[in-house]
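Here the complex is missing one protein chain, while the rest keep their positions.
Order as written gives the chain letters A, B, C, D and E; numbering starts at 1 within each chain.
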Amino acid sequence: MHPLDAWRVGAEPFYQEVGAEVALFEAAYARRLPLLLKGPTGCGKTRFVEYMAWRLGRPLVTVACNDDLSANDLVGRWLLDADGTRWQDGPLTLAARYGAICYLDEIVEARADTAVVIHPLTDTRRMLPVGARNEIVRAHPDFALAVSYNPGADAREMKTSTRQRFCALAFDYPAREAEAAIVARESGIAPERAAQIVGLGIRTRRLQGQGLDEGASTRMLVQAATLVAQGVALGDACRMALLDPLTDDPATRQALEGALDAAL
Amino acid sequence: MHPLDAWRVGAEPFYQEVGAEVALFEAAYARRLPLLLKGPTGCGKTRFVEYMAWRLGRPLVTVACNDDLSANDLVGRWLLDADGTRWQDGPLTLAARYGAICYLDEIVEARADTAVVIHPLTDTRRMLPVGARNEIVRAHPDFALAVSYNPGADAREMKTSTRQRFCALAFDYPAREAEAAIVARESGIAPERAAQIVGLGIRTRRLQGQGLDEGASTRMLVQAATLVAQGVALGDACRMALLDPLTDDPATRQALEGALDAAL
Amino acid sequence: MHPLDAWRVGAEPFYQEVGAEVALFEAAYARRLPLLLKGPTGCGKTRFVEYMAWRLGRPLVTVACNDDLSANDLVGRWLLDADGTRWQDGPLTLAARYGAICYLDEIVEARADTAVVIHPLTDTRRMLPVGARNEIVRAHPDFALAVSYNPGADAREMKTSTRQRFCALAFDYPAREAEAAIVARESGIAPERAAQIVGLGIRTRRLQGQGLDEGASTRMLVQAATLVAQGVALGDACRMALLDPLTDDPATRQALEGALDAAL
Amino acid sequence: MHPLDAWRVGAEPFYQEVGAEVALFEAAYARRLPLLLKGPTGCGKTRFVEYMAWRLGRPLVTVACNDDLSANDLVGRWLLDADGTRWQDGPLTLAARYGAICYLDEIVEARADTAVVIHPLTDTRRMLPVGARNEIVRAHPDFALAVSYNPGADAREMKTSTRQRFCALAFDYPAREAEAAIVARESGIAPERAAQIVGLGIRTRRLQGQGLDEGASTRMLVQAATLVAQGVALGDACRMALLDPLTDDPATRQALEGALDAAL
Amino acid sequence: MHPLDAWRVGAEPFYQEVGAEVALFEAAYARRLPLLLKGPTGCGKTRFVEYMAWRLGRPLVTVACNDDLSANDLVGRWLLDADGTRWQDGPLTLAARYGAICYLDEIVEARADTAVVIHPLTDTRRMLPVGARNEIVRAHPDFALAVSYNPGADAREMKTSTRQRFCALAFDYPAREAEAAIVARESGIAPERAAQIVGLGIRTRRLQGQGLDEGASTRMLVQAATLVAQGVALGDACRMALLDPLTDDPATRQALEGALDAAL
Partner (left out) sequence: MHPLDAWRVGAEPFYQEVGAEVALFEAAYARRLPLLLKGPTGCGKTRFVEYMAWRLGRPLVTVACNDDLSANDLVGRWLLDADGTRWQDGPLTLAARYGAICYLDEIVEARADTAVVIHPLTDTRRMLPVGARNEIVRAHPDFALAVSYNPGADAREMKTSTRQRFCALAFDYPAREAEAAIVARESGIAPERAAQIVGLGIRTRRLQGQGLDEGASTRMLVQAATLVAQGVALGDACRMALLDPLTDDPATRQALEGALDAAL
């Protein structure tokens, strides 16, 4: 079995293009420029990367970054075996060695060394020093790196010396009609009900900074619509999928109920 | 033995429905939407999940989250064996691989990486990358995720990028009569004495924010009633099960004694 | 050998009942309600638990909690053996599996995960998930949990979600005559000298909050009396066992000398 | 295979000399004086070191420093093998033992012990105590040490006792014409378009301290030019490679758009 | 070989009694009461414990506490052996199991768990639960515990719940003549020169709180005298052994020079 078989994207993921992002991703990939996807929670960054990996026919190695993710988690480590120690590539090494697209989701959440470990892979050297075994992995010609980042929600900022290594694509929620089409298509409900849910979602986004860190994501709207498709009443579905997850604060909850009344 | 046998809920747990939560949980489970249960300490969230697992005939893998719980504790680790290392699934992997409901109790208490590790399981990918062995676990069709959270007591907040992945059900203490029925049923004492204890419990909840972080939970009322059933005098039982656990502050203790006098 | 043999309480510990605590402990144990013992340093909480374990004929597994005590220290861990890894139950698992009373002394001193790991053992589930080996330990019918806590001296507070799981018994120093009897009995000195030492102890307790965090405990009075029984002059014994341990501050030491003059 | 074979610089790296840095590096290397390269992100420090290693015919062992890099990562560690433990040199030991140039990129990002471990290698002793195996490695005659540091962007400062061990070369962005030549050569676009992109880059650098931590690096200009070479429109390429990576702040983004209008 | 052989005190240590501390230590040891030695740096606490261990004919297990000393360092740990793991007693367990005096020097410097681990050894239980192997070590009849503490210099305080378990002996510098005798005896210089050095030492102690944390200890005076005995001029010896070690602050150094002029 090829080491990247498990990481292939099986079926074509549904992705609704918003602007020219498909062509720009392809241009960056053609020159193997590292790519930074910026945008709010649940607006489709991860889906877009999956779609591009499928479109380009490359395996996709995704890593959800977090505060405990160290460079070793990305690069690899020695495992103890019956015959002594055995080396196991981490996901970044795997992608670099065999030629996948490596996607580091929410990269600023990772520990400081994670950002630094990707540096030699993101310039003309295209190499990954694997200190623990004194090996230098030269990146496979197909290898490319993509990372995501949510400027509004992430408390930390990317280091300048890391940022400056990337080309960037900025994402936002789709326009009203496009979003309604996505919600209807993914949940299977009627377009007019999808439009109602999207209307509520847009109202919640106006509360950003006034009680909410972020408004409802497209993903949340799809979940509300999915509950409706399952037979839950529209108001109950919106409360369960949008209002209750968005806030614990009574006053903000009140404002969201107002938005619900106005939208449905 | 099936790997999930130990996690089956044996007998039907007693659960008194308060609103439409049973139907809403079933709707969410039908579409495998991840679910967030919000509410105060001891109001029955954990019991509800047990009941639903029993009702749906699914094993329930419960993890009590805490500050030292890392992603590896959830996902699994390599153990050293006579023949080298042997992989052991963590509870989340176990649930995802074989199809249980995984319940992460008090999820915000866990370390940051715990929240992130569940992300790929909570969207359409429904997969769990097991970095330590370069495996991608595709979730079993029966797998679903539920988490709990106490907005009043938990110092930390859920990350927006995690919250927005969940549908939510808000819980509160049952209404007076319903709570008295629960207390009587679980302890075996007479309804009128149960009502007295519930009356005291409701008075303690009015002290929330005035010396108490939270008032007495339903669970505490049941414990007071249980002491009464065991032969302890009503006042002694309430002091032991309600007043002394609730506070160490003399003034607040005084106020609670006043509530005791008024209620019994 | 039975795994709990080492934890049996050999001879009857001397314990002088102060109120109804023996009956209340028995009532709580009869229903296996978890118990919280609150009170100042050295007032007899640990001795009381030992006495109750002896009286109830149950082994007692005591854990002195501290800042480095993790959940794994309580639950157990894998040890490396000639034939690979071997599991070793921690004290909590040992008590739950075979039916001892488990006593967590100064529980708030433990790390956050310690408090959480006991949650599933303290409600109707009475189970302990042992994550490291994917085992669920169902508590032995004889198992019960007791914890202690010193509201005056412990800087940290118990989490509400933990506190609300316990019935509580509040302890204080014994009344003057009872305390003198205890001091005389435990040290073997004459009652009138014991009374003098107790008088000094009571005076030191009045300095609490005025230079002292806590006054002299009953245990300290017993140690002063023991030195007297060993032939040390009364004043020297009180300085060595009470005054010098209680404070390093010259002014407070001066006040304690005044109390010594007044009491002896 | 020679242990340093993997670290040889294969082809001559393109490097455009700005001042007398090549001769000064050669003078320092001739006497094996340790060298500190100071300057902003992406101005060519790493490329310069690669070029010098190639020119001097020495292998180059590069370490990207980070917050989790400990002295042991540099010096080496014991690995468990079928026959017990086996020592593995870290990159610093490897370079010192066999005679490479060791380049510690962004040295202040490393943990405190990293800076100290290089001290005995940077004075007349030229030795590296390898504590873990009680070995003293005497540096190979060809060994030399170079480190880099970005005074503008690095939050931490180098310890005086470390700094004073180094000779220093200060780097800055190339002059306008030189930079345009570099951009044209590396991307393959026409000189006049390269000049436009460099003009925009220079404008962004004037915003340093007024919304930007640093302006666009030469590397970023090359990436913009590369996208143009790949067929992306000039404005889109500059937005993707310069504007969007440089800032998330709307006002600063606005100012950058103004610079874009003025420059293209 | 007996496990405590290495810990026996070979020859009689020189100790000059200051008050009744020998008899009081003996009384406490006779009843195995735990003992706290309080006093400034270098006033002879450690020497006193060594002397008492020699006098009582007991081995002395000394542990210099520090910030990294954990409970496991005191209690013991599993070592990996050819036949699997092998248990090794820590110094506290060793002393408790076989009957030594265990002396924890500067106990407040240890991590929090160190203080707690000694609790069950310091009351009537006289036991040490060794959690890592589920063993309870009952203390040998000869076992006793002594700890030291410097109230003036230690930034941290002992926890009340630990302090109250100890009898205490307060130490201070010896009186002038006694100190001169000690200095003369330990260094071999003439009494009048020893008196001069002691005079300087007493002057430095008056600067405590006025530039010095503590004045010169008896140990420092002995070191100055030792240099004199080795042929160093009196002034040089005092500068090297007293003034330069005591301060780096020029003004305080100046004041010490004044004290030197006045004393010699």
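The criterion applied here is as follows: a contact is a pair of C-beta atoms (placed from the backbone, for glycine too) under 8 Å apart; a residue touches a chain by one contact, two chains touch by 3 or more.
Remember, predicted model here, so these are calculated numbers, not experimental data.
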> Which shown chains does the hidden chain touch?
Replying inline: D, E
> Considering the whole complex, which of E:Ile136, E:Ile202 or E:Val232 touches the chain not shown?
Replying inline: E:Val232
>> Touching the hidden chain in the complete assembly: which of E:Ala64, E:Ala251 or E:Leu264 does that?
In response: E:Ala64
>> If the hidden chain were put back, which residues of chain D would touch it?
In response: 20, 24, 27-28, 30-31, 33, 36, 38, 70-71, 78, 80, 83-85, 111-113, 115-117, 119-120, 123-125, 129, 131-136, 151, 159-161, 163-170
>> Touching the absent chain: which residues on chain E qualify?
In response: 3, 6-7, 13, 41-42, 46-47, 50, 62-69, 73, 79-83, 86, 88-91, 94, 105-106, 109, 150, 153, 213-214, 216-217, 219-220, 223, 226-227, 229-232, 236, 240-241, 244-246, 248
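In this section, only the chains that are shown with their structure count from here on.
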>> Please tell me the distance, in whole Å, between the geometric centres of chain A and chain E computed from their C-alpha atoms.
In response: 59
>> By the touch rule stated above, which residues of chain B touch at least two different other chains?
In response: 80, 83
> Which chains are in touch, pair by pair?
Replying inline: A-B, A-D, B-C, C-E
